[in-house]
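Showing chain A:
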Amino acid sequence: MKWIGLIAVIFTGGLLLSAMDDFPNWGDAHSPANSSPVSQYYIEQTMTDSGVPNMVTAVLADYRGYDTMFETVVVLIAGIAIMAILRVAKQVPGGAKPTPAHEVGDQHDIIIGTTCRLLIPVLQLFALYVIAHGHHSPGGGFQGGVILGASFILAAIAKGLDPALQRLPEKRYVKLAFVGVVIYVSFGVACLILGENFLDYGVLHELLPTMSAEEARSHSMLGVEIGVAFTVSMIMFAIYANLASKGELEGGL
Partner candidate 1 sequence: MIPEVIQTYTPLWACLSALAAVVPMLILRRETALREGITFLAGFVMLGFVISMVPEVLAGKVLECTLVQLTADVPIKFRVDGLGMLFALVASSLWIVTSLYSVGYMRGLKEHSQTRFFVFFAVSLTATMGVAFAGNLLTLYLFYEMLSLATWPLVTHHQDKEARGGGRKYLTYLLGTSVGFALPALIFCYVKASATGLEFSAAGFLAGTGIEGTAALVLLLLFTFGFSKAGLMPFHSWLPGAMVAPTPVSALLHAVAVVKVGVFCIIRVFTGVFGLEFLKELDIAIVISWVAAFTVITSSLIALTQDNLKRRLAFSTIGQLAYIILGVSLLEDRAVMGSMTHIAMHAVGKITLFMCAGAIFVATGKKYVSQMDGLGRKMPLTFAAFTIGALSVIGLPPTGGLISKFYLVTGAMDANQPWLVTVFLVSTLLNAAYLLPIGYRAFFPKDRQLSSQPFSWKSTVEAPWACVLPLCVTSCLAMLLFVKPQLLLKLASLMVSDAG
Partner candidate 2 sequence: MSVMGSFIISQYVLDHFNFWVAVILMMIGLYAMITKNNLIKKLIGMSIFQTAIILFYVSAGVKEGATIPILEHHAAETEQVAAGDAGAEHGSVVGADHDVSKSSEKAPAHEVHEINPDDYSNPLPHVLMLTAIVVGVATLGVALAVAQVIYKNYGTLEEDEILAKIKAAENDG
């Protein structure tokens, strides 16, 4: 098996490298991909179209917003899938379950507890900043969402899964994950209802008389990024909670 694998891999690698002489050189600004009208358009027109300087955000949430919507759905699917595979229905033999030995503060180090208490609010604040500031700097819904999710996970690691789940119970995080996608899709559907194509944010300026079409685009992008952040953060936590507890959502690591 090893040899077959090796041969297959070498063969594949050879195939991949065989096109090398046809490839653009490193850093070639005039390679077909880098000089194509599409990429030029993004660089030149993003500002005029929506006033968003971060092209990645603009392409992600506006020009190729359709992809991103499904990307969010992929995240949602990952969470749902893991729940569907791992989740075990809680056994409730006599109603109350025995109190776990590792209740809050029992076995957890005071240093870790305090650090986390200090760290988590900062983390979450930073997450919100990353989400909100995606228009101007690297960031956006996915990045911010992951940071937000990480803060919950940190809480779960530091204090145990059960207290974390008390703050953010299963029903709530699943609901919020769905709500994230709902937010995203509603922006698209709003455009649809106003008579334009799906995700054509420009038309949303009709909703607020003082807004221009560019502003509408810019704000809608922020809106969908918030939706993305909801889904991503909740699903990150869901994945952790399920994987860490073998789907029982109790005890944790």
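General remarks:
As a convention for this text, a contact is a pair of C-beta atoms (placed from the backbone, for glycine too) under 8 Å apart; a residue touches a chain by one contact, two chains touch by 3 or more; residues count from 1.
Criterion applied: all candidates are chains of the complex that A comes from, given by their letters.
Quantities reported herein were computed from a predicted structural model and do not represent experimental measurements.
Screening 1 or 2 for touch with chain A: in this complex the touching candidate is 2. By the touch criterion given at the top, residues 1-2, 4-6, 8-10, 12-13, 16-17, 20-21, 23-29, 31, 33-35, 38-40, 42-44, 46-48, 51, 53-56, 58-60, 64, 67-68, 71, 74-75, 77-79, 81-82, 85-86, 133, 135-138, 142, 215, 239, 242-243, 246-247 of chain A touch candidate 2 in their complex.
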